Structures are given as structure tokens and as C-alpha cells.
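Below: one structure in C-alpha cells.
One chain of protein is taken out of this complex; the other chains stay put.
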Amino acid sequence: MKLTKSLVLATALALIAGAAEAARTDLVVGMVLEPPHLDPTAGAAAAIDEVTYANIFEGLTRIGRAGEVLPALAESWTISEDGKTYTFKLHTGVKFHDGTDLTSEDVKFSLDRARAEGSTNAQKPLFAQIADVAATDPATVTITLKQPQGAFLYNMGWGDAVIVAPESAEGNKEKPIGTGPFKFDNWAKGSSITIVKNPDYWGKAVALDKAEFRIIPDAAAAIPALLSGDVQAFANAPVGDALPQIEGDSRFKVVIGATEGETILSMNNGKAPLNDLKVRQAVNYALNRQEIIDGASNGLGVPIGSHFSPANEAYVDLTGMYPYDPAKAKALLAEAGYPNGFDAKIKLPPPPYARQGGEIIASELRQVGINLEIIPVEWADWLQQVFKDKDYDFTIISHVEPNDIEIYSRPTYYFDYHNDAFNKVIAELDVTADPAKRNQLYKQAQEILAKDAVVGFLFQLPKVGVWDAKLEGMWENTPTPSIDLTEVHWAE
Amino acid sequence: MSEMEASVSAPPPAAPRHWLRHAFANPSFVAGFVVTAAIAVMALLSFFWTPYDVTNLVVADRMKGMSAQHWFGTDHFGRDILSMIMVGSRNSIAVAIVAVGIGIGLGVPLGCWAAARGGLVDEALMRFNDLVFAFPALLSAVMITAIFGPGAINAIIAIGIFNIPVFARVARAGALSLWPREYVLAARAAGKGKVLITVEHILPNIASLLLVQGTIQFALGILAESGLSYLGLGAQPPMPSWGRMLFDAQTRLIVAPHLAFFPGMAIAITVLGLNLLGDGLRDVLDPRLRRQR
Partner (left out) sequence: MIVYLAKRLGIGLMTLLLASAAVFAVMEILPGDPAQLMLGMNASPDAIEALRQQMGLNDPLVWRYLSWIGGLIVGDFGRSVTYSSPVLDLIAERAVVSLPLALMSLALLVAIAIPVGIFAAARRGRFGDVSVMSITQLGVAVPNFWFALLLVYVFAVWLRLVPSGGFPGWNAGLWPGVKALLLPSIALALPQAAILARVTRGAMLEVLGEDYIRTARAKGMPRNVVLWRHALRNAMIPVLTIIGMQFAFLLAGTLIIENVFYLPGLGRLLFQAITQRDLIVVEGLIMLLVASVIVVNLVVDLAYGVVDPRLRTRQ
């Protein structure tokens, strides 16, 4: 008995000592939504990219923590004079996790697969300008475009454009095989996804031996999970109003970052009375942006006046175009023929910014006579009813794709907004590579949208990063959906 | 869950006269009656007066603690919690009443019909009961609200559907044991039709059973509503609901526990009151148990 006890004690001491000597090499990261599968080339869910991007899969280029384009599998590239031919030089000695070599044939396979007819790539437009992909030699890929495309290198850095191998592509949904510094280990469905260090990685080795993405869908459960230490990091923590409590706790580091999520009050421009510019302007005047930001994003959201991220250099501040002015809103409604306001419906998807923002907006619009019936919908219904069938008056949604102002030019998009002047600007953007010129065009586009009051522009969705104070290297912002763990390590 | 309590234990009692006099000598009944009446008064009062307007959001005043202005504090939109509890009681009561109404309105005729006809009709009803009972109730309610969209009305339907077989079962069991009674046989011999007998003799005699079951289902309805609202499938804003208040409170538990405390207490007290009332009623109306006291 005595012996056992001292043995146990010795073991425990050894364990403690061991833990103190070397820095930790394991990590549990919390995430809200479980990815439906793990193939970023066959699904739109951000959760797929969060787990796999940069960790398991890599593309020709990659998007860095500040949103910049960095080389990845392509060590360098040259662009022809006319901007139509890109020649990528690949790193050599790169192996997929199943041991096969990466060659230019894999790149050709991946891009051809993504743009093929019948492809289920969720971001097919990214590849629309590609005319041909040629594997010039094992380490060189030549891509020819139909016309010059300013954002091509950026596009190739998306999670949807990662390079996969023909041998393993079909199985990537269940067991992803990439070239990244982490290998897929295990997926306990509904619970967690584990990745481990790839010992044969071609680039700089990662510090973590093992990382677990734990799925915690319920916000109420996320807070105790953090506080009890079960989860050591949340790239975007759904802690809501409990944030001050966590900020005040010295065990945690809280980093408020920006996302690419323009959170907007979408309006159905194709349906009366919202097809009337005056009515849409009235709605904009009736919105108290600060109150919405306080109530729906803990006061953390950055106000926006058009569909553009304030972090982008081409951003113009248009938040002053429609200041909060209920009297003016009423006057505009009367001018438009609705002196007593009108009844409408607002459909709200599940995220808290939408559900809480919706309650506040309904209360604000009621002040000017617009009575909103609140209809909460699941994502499935939202996609069907609002996004596909345009069966809605108002909705609140965060458009999280980066640089996506062009969605307003899509003819069948759910805003039902049609403006030839705007479409011209976007068309020009698509063929312009000069950065200064591009910024100019982006500014024009932002102004047109704000003037037309296409939607109610609310705020840029904040990213509430919470992690253990001793953890270093997490991304502060989310320039692309990813929980990039390649530089994450525990402080000694 | 406690629907089973009644359905397995009670053979139908003959309705005692002046049972109310016995009732007010029963401490459980009195306690339950007082609590239930207080909640009902609160709900009625909320139609005419509440301390604050619950549709008015004052975001600047969010999550204030208890104070002289706001006895129960304010919620995450700066609404007065006391006012919300008052108005929310309407929702809980309405959902529970209508759900019980659906159960009685459809279940009792079905049960009586099955008892009167027997044979194939009875068998079919029992199979229908089996079918409904075989479905996990909460998950099925989730499915119903997923189809028709969340909202108070759909929550009522979802809860009400599962009340139908409960009342059908109770009514059938009660009626079956009455049909062989002498006065019923006498009425049949006198040439009265089955419908008439059911209305004149059966229903009055199973009324007390249904009353007891009703209070139990009522309490369960309130709990079920709070569960559905907790999943975001019950009453929708701006209509306050106790379950939704709890749902909104859970992420703020650590910074503002009062947000969860008051609606939780409101649910617990109401359900407790109804259960006490039901217990008291059963003691009073079931002569066998009364004899033992």
C-alpha cells in the first residue's frame, strides 16, 4: 500500500516536472460550427476552411494574417506582359500526407477539377477566367487566362483553390490528404477533429504536436468551457456579453480583430415598398447604428456605410450619409406614399448578431411606423426562402467573403438590385490590374451602393479572439476563413 | 412525464358532491390554488398595467441589476425584467391552456368513442396512441416547429398533439369502467343512444379525472413551452416568454445571473403551484385515497 502510494506520488511529480520543463505542444481550439466534411474544394462552409486551410491543405499562393498574398506551394511566379499568362515555379520535395510527391500534374488536376463542368466547387467563379492550365515540367505550371484578372493571385490563395492529389481527392471529405504542416488524425463526429504534426513537412516545422478542434455549438457552453480551461483558444469566441468577465481574467488574452463580414440589413429591392428609393432611405435614416452595434455586437462592431471593409485601403467612410434621424425617415415615408408606415417581415438566420440585431431594428423601425414581424429561420430555410426564392422583405446577414462588393452586380442575387452604372464599374474592375485604378473603382462602387441605399449597412463583424494568455501566434484578424495554427506555440 | 402518474393509478371515482368544501381543507390544494391564482392575476394585470413597456428597448440601460426603478433589474436590451415576467406569464398560460384544450377537445371524444364502440375502433385508437407515444415527444415537437417555422402557435400545436393520446387514454380508461355500471346499463335498457349516455352519464363522471389530468398537462405544457423556447422554437420577439428569457440569459449567466434567476423562478413557482393544485384535487376527488387519510 505504502509502495503504491509513493509510486503514484513519484509518477505525479515526474509528470508535473515534465510539464514544467518543456513547453506544451498540445492545444484544444473551440469552434462553433462543425464542418460538414473536410474538403475545402467541395463546400462553402467556413468551418471546413477553418480546420483545413494552411494547416492541412495548401494552394499555389496563400493569404497571410494581414490579408496579403504570400507564396505557398508556388515558390515564385512570373506574369506575362499582357497579364494573361502566369508561370508558377513549384517547391520541390513536397509530399502529400499519403507519401506521394507533389508535381505540376497535381496542380493541373486540382484546377481543372475545380472549373470542370459538373464540378461541385462552391466558388467556381474564382476559376472562371482560366483558359488553360499546363504542366510545363514537373516543377512548373503555366496558367493562361481568358483576359487579365487583377485578383488572380489572390483568388489562387482561397481555400477553394488548394491543391489536392488525384489519388486521394475523392476521399478528402472524410480523410483529407494535403501537403500542409499538419496531418489529419481523427474526427469524432459532432465532437472534435484532431490534427497532428506532419514530420515530413517541406517547409518550416510547426511547434504544436497535436491540436484538437472541439465543436461547441452552444454559446452558453462555450463560456464554461473556456473558464474551466477545457478549451484554451477560440479564434472567434461566442461569449457575447460575458466578454468583460473574460477580459478581466488574467488567464486569458482577448483580441478584438476584424473580419471580412459586412453585416447588413438586406432589403428586397425588387418588391414594394422597398423598391422605392425613398423608402429604403427612410429605413436607413431610422437605423441607430450605434445602438445596433451596442446591442448586437457588444459595442465591438465597426460602423460601415457601404459594402466594404474599413481595414481595406480602398475604403471610403460613408457612414455619415444617413445619420440617425427618425423625423426625416417619417417625412421620406410620407413622400413615398406611406404616411402611416407599413407592415413587413424580417427573416433572421441563427447567428446572435442577426437575432439580436433584428430585435433592435424592429424596435427602431417601429418608431417611424414600420412594423416588422420577426421570423427566425434556420440556415436551410434562409438559403431557400431568402437567398434562392427572394421571399423576404428584410433580413440581417453578414457577408463574410473578402472583397465581395461585386455580388451587387449579379443579376439574380437576392437583393434584386439592378444598376447599370454599378455593373459597369464592376466589369471594369475585373479587367483592371493597376492597384491605384482598382482602388478608384472600388470607391466609386461603394458610393453608388450607399447613394442607392440598397441595403442598410450596419457594421463590420468583429472577431472576438480569446485564448490562453500563454499562447502565441494566433491570427488576430480573419482575412480569410482559417484558424491557422502554423505559427501557434506555447510561451516557455 | 407525470402524465403517467395519473393514467396508471386512477380508476374513475364517482364525482363527489360539494367537493370544493373538502378541497379547501386540503393544504396542498389551498397552496396550489393560491399560487395559481396569483399567477393568473398577474397575467390579467399585465393587460392593463406593467411597470414598463416591454416592447421598448433602451440599449443604454442594458443588464442593470436590481434597483428601486427596476425591481428585478433589466435584460440585455434594457427592458424591465419584472414587466417581461408579467407579460411572459400570458404566453406561458395561453400556450398551456390551448395545448390542454387541444388534448381535451380531440382526445376525450376519441377516448369516449373508443370506449363506447369497442372492437375495431378501440383497437385502432390504441394503436394510434402507441404510434404517437413511440415518437420522442420533444424531438417531434422540434420537427413540427422546423416544418411550420418557430412561433407560439406552432409550439401550441406541437405540444397539443402530444396531449391528445394522453387524454384519449384517460377518458377511455374512465369510460370503460363506467359502461358496465348499473345506471349506465339501465339507461341503455331505456333505449338511450350511446352518444346521449356518454354526454349524460359518462362525461360528468370522468370530469374529475380529466380535471386532475388537465392540471398536470397544464404544468407540463408550461415546462414544454419553456424547453421549446429555450431551443429558440417557441414564442418570438417582441412577445416576451419565460423560456426565451432563460435562453437569452444563459450566455450572460456569469455577468448577470439575475437574468436567469427570475424567469427560472417564475417557471418553477408556476409549475409547482399547478402540481400542488393537481395533487390536492386528486386527493379530494379520489375517494379511495381520501379514505386512507
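Details
First chain written, first letter: the chains are A and B, and each begins at residue 1.
In this section, a contact is a pair of C-beta atoms (placed from the backbone, for glycine too) under 8 Å apart; a residue touches a chain by one contact, two chains touch by 3 or more.
In this text the structure is predicted, and so the values were computed from the model without any measurement.
For the chain missing from the display, the contacting residue among A:Thr85, A:Thr100 or A:Ser119 is A:Ser119, taking the whole complex into account.
The hidden chain makes contact, of the residues A:Lys388, A:His418 or A:Lys437, with A:Lys388.
Contact with the omitted chain, checked across A:Asp230, A:Asp317, A:Asp434 or A:Glu476, is made by A:Asp230. For chain A, the residues touching the chain absent from view are 34, 36-37, 43-45, 117-125, 173-174, 188-192, 214-218, 220-221, 224-225, 227-230, 378-381, 383-385, 387-388, 401, 407. Taking the whole complex into account, chain B touches the unshown chain at residues 1-2, 4-5, 8-9, 127, 130-131, 133-139, 142-143, 146-147, 219, 223, 226-227, 230-231, 243, 246, 250, 253-254, 260, 264, 267-269, 271-272, 275-276, 279, 288-289, 292-293.
FYI, only the chains that are shown with their structure count from here on.
Between chain A and chain B the centroid-to-centroid distance comes to 45 Å (mean Cα coordinates, whole Å). Across the interface of their complex, chain A is touched by residues 55-57, 59-60, 62-63, 76-77, 146, 149-150, 232, 236-238, 250-256 of chain B.
In the complex of the two chains, the chain A residues touching chain B come out as 219-220, 223, 227, 238-242, 244-245, 291, 294-295, 350, 355-356, 358-360, 362-363, 366, 374-378, 381.
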